[in-house]
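Here the complex is missing one protein chain, while the rest keep their positions.
Order as written gives the chain letters A and B; numbering starts at 1 within each chain.
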């Protein structure tokens, strides 16, 4: 792949909703997860995106918000992946948290150390990765 | 709350401007600040967002840009909160900067150490938090 984004989800496009400036692209992963990305109409055309096409959804780890397993909120973010914390790498200010999803794939989030403590994000705990659709970059083979 | 986002602003929706793909949601906080969020039309419907409804606007600290108190720029970002630096936590590459707003609430931003030095972001200095509307996630109780 050769990109710095920690999260790369392969999938097949199931819907493209056009707009004047932006389009909403929905894709389904082999594991059954649905992801929604907002990209420009210009990119839909230049990449030739259409239903049935295979794409990769890229998300940098700092663009992922985490919600604790016992959170009682509903989010506007269209992408919410429920999993289990499988690793926490602590830095001076931020930590990288790895979630493992039921299908075996992984999601990486960079959050502050304060958040790790407050949400009790330890290995084995349930958590959700919350990703805004405008924070997903789609990629196709050149 | 149990989410990793360092910034959570409670408010009441005062306007919803629909679009083909995205909608613009405006909310007012008890402290009198106005925030604008861009979310998908799909989320407006699934969360039942409408004027008068109470929501929480969530923003991760790395999504917040800071402007020094003596900046002479106007920004396209719809959300600009003016306050005073109340804490700076330094890491190897990044620092977490805490602003206190006139109403007493706080905004957290993660910026590079270079930015802290160049903007002279020390405790007691004025600064503004600049947040793009597309970087706000809205949440409601489940």
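A few notes on this one:
We adopt the following convention: contacts are C-beta pairs under 8 Å (C-beta built on N, C-alpha and C of every residue); 3 or more make two chains touch, one makes a residue touch a chain.
Computed from a prediction, not measured in an experiment: that's the story for all the values here.
Think of the hidden chain as still there; on chain A it touches residues 1-6, 19-22, 37-40, 42-44, 46-47, 49, 56, 58, 60-63, 89-92, 94-96, 108, 110, 134-135, 137-142. Touching the omitted chain from chain B are residues 17-20, 22-24, 36, 38, 62-63, 65-68, 70-78, 91-94, 109-112, 114-116, 118-119, 121, 130, 132-134.
To be clear about the criterion, only the chains that are shown with their structure count from here on.
If you average the Cα atoms of chain A and of chain B, the two centres end up 21 Å apart.
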